[in-house]
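Notes follow once the structure below has been shown.
Missing here is one protein chain; the remaining ones are kept as they sit in the complex.
All chains are identified by letter, namely A and B, in their written order; residue positions are counted from 1 within each chain.
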Amino acid sequence: MATPAPIQNLGGYQLPPGWSPGAPRGLQVLWMLLGQPLLGSELPGTGWRKALLRGFGARIGAGGRLKPRLRVKFPWRLAVGEHCWLGEAVWIDNLAPVTIGDRVCLSQGAYLCTGNHDFRSPGFDLQLGAITIGADAWIAAQAVLAPGTEVQERAVVGLGAVASGTVAAGTIVRGNPAVAVAQR
Amino acid sequence: MATPAPIQNLGGYQLPPGWSPGAPRGLQVLWMLLGQPLLGSELPGTGWRKALLRGFGARIGAGGRLKPRLRVKFPWRLAVGEHCWLGEAVWIDNLAPVTIGDRVCLSQGAYLCTGNHDFRSPGFDLQLGAITIGADAWIAAQAVLAPGTEVQERAVVGLGAVASGTVAAGTIVRGNPAVAVAQR
Partner (left out) sequence: MATPAPIQNLGGYQLPPGWSPGAPRGLQVLWMLLGQPLLGSELPGTGWRKALLRGFGARIGAGGRLKPRLRVKFPWRLAVGEHCWLGEAVWIDNLAPVTIGDRVCLSQGAYLCTGNHDFRSPGFDLQLGAITIGADAWIAAQAVLAPGTEVQERAVVGLGAVASGTVAAGTIVRGNPAVAVAQR
């Protein structure tokens, strides 16, 4: 009797058709070994963090603050508007693009997840979902955004909430799974 | 047509009236660059962690344990009772005072959040809420306490729960948002 085919074949799973990391291998390695450890350090300072991210291809507007222990997977897939606040230990895990509007606040320890898996495929294929955050939105501390989440302008994702899909403009969601609890 | 006024003006938001960090700038910088990295290191040891925190103004009682990778924002705004256990990677983000009673256990990765924002104000003003934890309470691993939370004596905040408001004495809460599920 034949062994059934493995459902997941990790380490060798299929990437989405046409996907590429979007940067030369050397740049990726440089970011991983040098850029990210510096960005994620305890050292304070917004200016040098912006310069570092921009040097690796991120677009970041004027103003705002970038706090220590920030993590960004692929800077070249990150666009941040003006006057944004990226709090301590925020983790932007952007295999797919993350686009952040003006005057957005990502509070401490918020986690933006863009990678999913097709657990129904034999190869447990990686699926990606870009994340978009509209102007004047607030992602509170320790909140988690699922792949493909769109947080519209002025929406609020509450402390530790786990949000997915679309968070409508001006809506306040909280809980896990996050549900709307009020309008701003 | 005039551009509408920004709702959030991050990097320049208003601090609560009368608020101050509570310590000279030099001490803050020293804590950030030297104290916190040491406190948050992998090195084991309770005694030297207590001495370090006390040197920066924390009040900590006898006994208990302070584990590696502990984070404290402002030691001078931290009061911990006797025989408390602060577990690995606990993060006390105390812009406002955090007061912890005797024999309290904060388990691994618990996060105490004291900073909020008035998202209805034009300046997205910072709002602070002190956190108080009564004697013999237990904040389980990965739990999150919102600004202003009061966990009364002998209460338990369950694994990964997100609690806010008042957790009544001897009550066990869990979930996100956390709700009472039992009495101790």
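Everything below uses one rule, namely that a residue touches a chain if its C-beta (ideal position, glycine included) is under 8 Å from a C-beta of that chain, and two chains touch if they have at least 3 such contacts.
As the structure is a prediction and not an experimental result, all values here were calculated from the model.
Visitor: Quick one: which of B:P44, B:P122 or B:G165 touches the chain that's been left out?
Guide: B:P44
Visitor: To test your reading of the contact rule: which positions on subunit A touch the chain that is missing from view?
Guide: Those residues of subunit A that touch the unshown chain are 6-12, 32-33, 36-37, 40, 91, 93, 111, 113, 115, 117, 119-120, 124, 144, 146, 162, 164, 176-177.
Visitor: I need the residue numbers on subunit B that touch the omitted chain, in ascending order.
Guide: Counting over the whole complex, subunit B touches the hidden chain at residues 42-44, 46, 63-65, 83-85, 102-105, 107-109, 136, 138, 141-142, 154, 156, 159-162, 174-176, 184.
Note that only the chains that are shown with their structure count from here on.
Visitor: From the mean C-alpha coordinate of subunit A to that of subunit B, what's the distance rounded to whole Å?
Guide: 25
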